[in-house]
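Some chains omitted; the rest stay in position.
Labels run A, B and C following the written order; every chain starts at residue 1.
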Amino acid sequence: MTAGTTSAAAPELSPLAQERLRYRRSRARRSTLVALASTVLFAGAVAVGITSSPGWPRVQDTFLDPAIAWSSLPAVLEGLWLNVRVLVVAEAGILVLGLAIAVLRTLRGPVFFPVRALATGYVDLFRGVPLLIALYLIGFGLPALRLPGVPTDTAVLGTITLILVYSAYVAEVFRAGIESVHPSQRAAARSLGLTHRQSMRLVVLPQAVRRVLPPLLNDFVALQKDVGLISVLGAVDAIRAAQIESARTFNFTPYVLAAVLFVLLAIPTGRVADALAARSARRQGWA
Amino acid sequence: APPASGASCEPGALPTLTPGSLTIGTDQPVYPPWYLDDDPASGRGFESAVAYAIAGKLGYSRDQVTWTRVPFNAAIQPGPKTYDLNLTEFSITDERRQAVDFSSPYYDVRQAVVAMADNPLAGATSIAALANARLGAQVGTTSLDAIQQQIRPASTPAVFNTNDDAKLALTNGQVDAIVVDLPTAFFLTSAELEGARIVGQLPPGTGTPEQFGAVLDKGSPLTGCVSTAVDSLRADGTLASIEQEWLASAGNAPELQ
Amino acid sequence: MTNQVLEVRGLVKRYGATTVLGGIDLTVAEHQVVTLIGSSGSGKSTLLRCVDLLEEIDDGRIFLDGTDVSDPRADAAAAQRRMAIVFQAFNLFPHLTALQNIALAPRVVHGVPAGEADERARELLRRVGLEGFAGAHPDRLSGGQQQRVAIARALAVRPRLLLLDEITSALDPELVGEVLQIVRELADGGMTILMATHEMGFARTVSDRVCFLDGGRVLEAGPPDQVLGKPVQERTRQFLARVIAAGRLG
């Protein structure tokens, strides 16, 4: 056994380390190339298969007509603007309500049984009811009561419905996060004298939210699109705008246009999640 | 009408989806007075009667007609069609002709404004009086185009999935008035909506009048025969008498200036 | 009897059918250091957790400064503010840095201004030999470093009663000496301490009382020289004999 002699910690890389680094890099490069090539090949084969199919010219005319895309762009964009505006308001409401319900659902002990039961009932009810039908019931049913003080504006009623329904989903996401934090963390917080609220806010939730960020953003991406359902109440969102344009021309290009815009809208959300997750992983040394 | 595309319109032996039978498509649900009781096979309702008359002209008896239900978007999609012809109040436009074939028109349609009687709008006599109202219409209809092009309201019109939603919004007071085609307006005000009344019909637009035609697959071999059938139904007065039977009261709404 | 900080009477703790603590009586007077010894699984950690009101007890009473804090009508959070515990598994907050772990409770529980809390946290980090690690998250610290942060976190709230659960387990012997020195200073400074330890030598020099736990009971208790030197119970003698064989009586 030899030991005790330490080779100098080179600030410069040793030839061995350099060689290994090169090998790893070349392997990464090769696998990138393989993946790229196979993707391109596959995509190419699919593209050729599709464009040489007998129905392609019809499909191209129906789904990919640039003139129609251009002419319907303003209307679809205007619709998308409604989606975005309602989205922002609804998201804020959903986060607050969803978090509150999740916290109520995770209270322990028999004393809190009724509160838990109520929260559970809320989730069961609003998660179970189809959004479309909830929109009918609240958006058309509530004004029909002709009660004084009840709003009749469809955007307001639609936003309220979205908040009620989506907060049931988001509450379940938060619950998963809260329950995945090991109880010893709560014990540590309580032993330091933190109140239940403080433990939640300062110890449990920061860890919980990080863990459920992807499903949370799932719900927000889904919301981006479901916001459009308030169009059953009469407002014109991006999909409804596409539908109007499409019905005018009997052409599906406006739908494709709307799809592209929605995908573009969703991509940054995904990247934000990745960046946040990577940052906190790096900080905690998990990287 | 497009020329008969070479095919001989031999009675009862057209190149249909199912040889020996004629498949006619329509939406689900469908509304009076076009179809009564959501039952196209009953022969009751304007389009149901027209459909059977066309079938008859093409040499298909009542029991050789099959009905199939196709939602709006499925009716106009580019893939293989599930029907030979489709009668669901489709308005003929040149743009739409890019995507499907139309038969000769079987009905000239006018748009009408419906409001609740207790709404101040109910007494309006001019289009200008509607400009500040909250208006609504069903998606995919030319009623919506009429609002945008003829009334040009100050606020964006509400657009509904179905006329049912539009009617509910109207009775709820969430919109002041809705625009529907005139026969529908008569049906609504007389049978369905208590306290609703027709404010008036919109003047015919400039250029070609709005007309309903049967939709067929783009390049369908049947288009010519169906058009010939419709033309001869018009010529022999059958269309007029069907219209008389199902859309009788359509004539007497005041025209908005 | 002098001023009793902690008094435990007939404490019973069960997990389902297993009785982990079968009626514990124990008192800790002001400025005293009481040590729990006993083999693995004898209930030392469970007792400390029960005292810190982290477990609902099945029977018995716990008095803190004469108040029955085990009463379900009592304000548990208020009692917990007056105690601090260092867990055997550290239980540091992984999303906070070492400094934030230490400064959290002083800030939010005791209302110390942020700047002052950070200053004290830094001071405590210096005291446990980790001045360079203020900004590191727990996952980046070695076992011994984590344990020292946990000790600093407990000290930061200046508790009336300090509970320590094998605080030297992850430490190298060099640090064991240092940390035990800290405990000794705390004891000399008048801190009241209840701790579980496997360091018999240390238990002997620093404790006022030693309790030998076995199977969820206090089998023997008294001054360290008596319990560790001339134990009455056969089981205690066995335990100590093996400890000596393992070369750890110090």
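Basically, a contact is a pair of C-beta atoms (placed from the backbone, for glycine too) under 8 Å apart; a residue touches a chain by one contact, two chains touch by 3 or more.
All values derive from a computational prediction rather than experimental measurement.
When all copies in the structure file are counted, the labelled protein chains give the formula A x2, B x1, C x2.
Rule of thumb we're sticking to: only the chains that are shown with their structure count from here on.
Counting only chains that touch, the fewest steps needed to get from chain A to chain B is 1. Of all chains, the one whose Cα centroid sits at the greatest distance from that of chain B is C. In this view the innermost chain, defined by its CA centroid being closest to the centroid of all protein CA atoms, is A.
Mean C-alpha positions place chain A and chain B at a centre distance of 41 Å. Once the centre of each chain is set as its mean CA position, chain B and chain C turn out to be 84 Å apart. A straight line joining the Cα centres of chain A and chain C is 45 Å long. Among all residues of chain C, none touch two or more other chains. On the chain A side of its complex with chain B, the touching residues are 55, 58-59, 61-63, 136, 140, 143-144, 146, 152, 154, 231-236, 240, 243-244, 246-252. Of all residues in chain A, those touching chain C in their complex are 184-185, 187-195, 198, 202-203, 206-207, 210, 280, 283-286.
Chain B contributes residues 72-73, 76-79, 93, 95-96, 98-100, 136, 139-141, 144-145, 156, 158-161, 165, 168-169, 171-175, 218 to its touches with chain A in the complex.
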